[in-house]
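Then we have subunit A:
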Amino acid sequence: AGTLDDVKARGTLNCGVNTGLVGFAAPDANGEWKGVDVAVCRAVAAAVLNDPTAVEFVPTTGKTRFTALASGEIDMLSRVTTWTFSRDVDLKFTFVGVNYYDGQGFMVPKALGVSSARELDGATVCVQTGTTTELNLADFFRTNNISYEPVPVETTAEGQQQYLAGSCDTYTTDASALAATRASFEAPGDHVILPEIISKEPLGPLVRHGDDEWADVVRWTLNALITAEELGVTSANLDEMAANSENPEVARLLGTEGTLGEMLGLDAAWAKRAIAAEGNYGEIFARHIGEETPIGLARGLNAQWTDGGLLYSPPFR
Partner candidate 1 sequence: MAEAATQMKVSDEIAITITKMNKWYGSFHVLRDIDLVVNRGERIVICGPSGSGKSTLIRCINALEEHQQGSIEVDGTLLSSDLKNIDKIRSEVGMCFQHFNLFPHLTILENCTLAPIWVRKTPKKEAEETAMHFLEKVKIPDQANKYPGQLSGGQQQRVAIARSLCMRPRIMLFDEPTSALDPEMIKEVLDTMIELAEEGMTMLCVTHEMGFARQVANRVIFMDAGQIVEQNEPEAFFNNPQSPRTQLFLSQILGH
Partner candidate 2 sequence: MTTLTDPPQGSFRLSMLINDTRYRSLTFQAIALLLLIVSIAYLANNLFANLAAAGLNIAYDFLGTPAGYDINQTLVEYNSRSTHARAALVGILNTLLVAFLSCVMATVFGVLAGVLRLSNNWLVAKLMSFYVEIFRNIPVLIWIIIIFTIMTAVMPAPRAFRGDEPEASMLLGLVAFTNRGIYIPAPVWGPGSLVVVATFIVSIVGVIGYRRYATNLLYSTGKLLPTGWPSLAILFVPTILMFYIMGRPIGLDIPELGGFNFRGGIQVGAPLIALWFALSIYTGAFIAENVRAGIQAVSKGQTEAASALGLRPGRVMKLVVLPQALRVIIPPLISQYLNITKNSSLAIAVGYADITATLGGITLNQTGRAIECVLLLMLFYLTISLLISAVMNVYNNAVKLKER
């Protein structure tokens, strides 16, 4: 049976997430999972199961995430995973889209007086193992012909500790994660994120190869969140829009018109539920990592294409 049927039969969605990265996926003080990646899981659960809480969050590490997905332990992986050729082709996964355009950066203590990554010759660098970050790092220093000493760490938490203890001069990871990490510091102001972004890191949810129905469900749920923002559909005005909107695309999206839901193997209101879960992409962004949050990320590349960003959902038609 396809994953979609499995999920429906089971009544819960098994969603692989990070073991703890504030803003993307981390349990809060009450043990409740919060974050952008988590929101995608909830949206899918809402779309498929009509219950945004029907999600089993499976914390995965860099090491376990791909096996967990490949072996069927989880139905989808939503864990700041970079979309790369080999993961898509060789590891046989299907990336269904991008929920955050990221790039790798460096964080250093202000006291070090470094203003560019190129000045890091001879530095000790904390880097999470098993990530594309590690490879980019090697390439960056190699192409710039400067040396460094890697300190491999397993988790964000560990990287943060090592960095704060001063056993590495700089911590490198995706710029968003750097911001998230810095936000959790006691004195965030003592640390700067260097201007260089040394890589492209399109992060998105992924599913197994070969189950296109399921891939479609996840892909279009994500697209629904993005399109909703583009069309101005928010969790607040959802019902109103569904009832009154003149815009036919909104009508198709929210299932008042057409049979898109049916084509996916869901009901008509699937997207409506997905958006109701945590709001549209913009709301999610703002709630978890936006400028009002301690993480304080600007939309930047992650703005809608209409605002000069890269977010560009295919049309619902």
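On how the list was made: all candidates are chains of the complex that A comes from, given by their letters.
In the analysis below, contacts are C-beta pairs under 8 Å (C-beta built on N, C-alpha and C of every residue); 3 or more make two chains touch, one makes a residue touch a chain; residues count from 1.
Everything numeric here is computed off the predicted structure, so don't read it as measured data.
Asks: Please state which of the candidates 1 or 2 is in contact with subunit A in this complex.
Replies: 2
Asks: Which positions of subunit A touch candidate 2 when the two form their complex?
Replies: Against candidate 2, the touching part of subunit A is residues 62-63, 66-67, 70-72, 87, 90-92, 111-112, 120-124, 129-131, 134-135, 137-139, 141-142, 148-154, 161-162, 165-169, 208-210.
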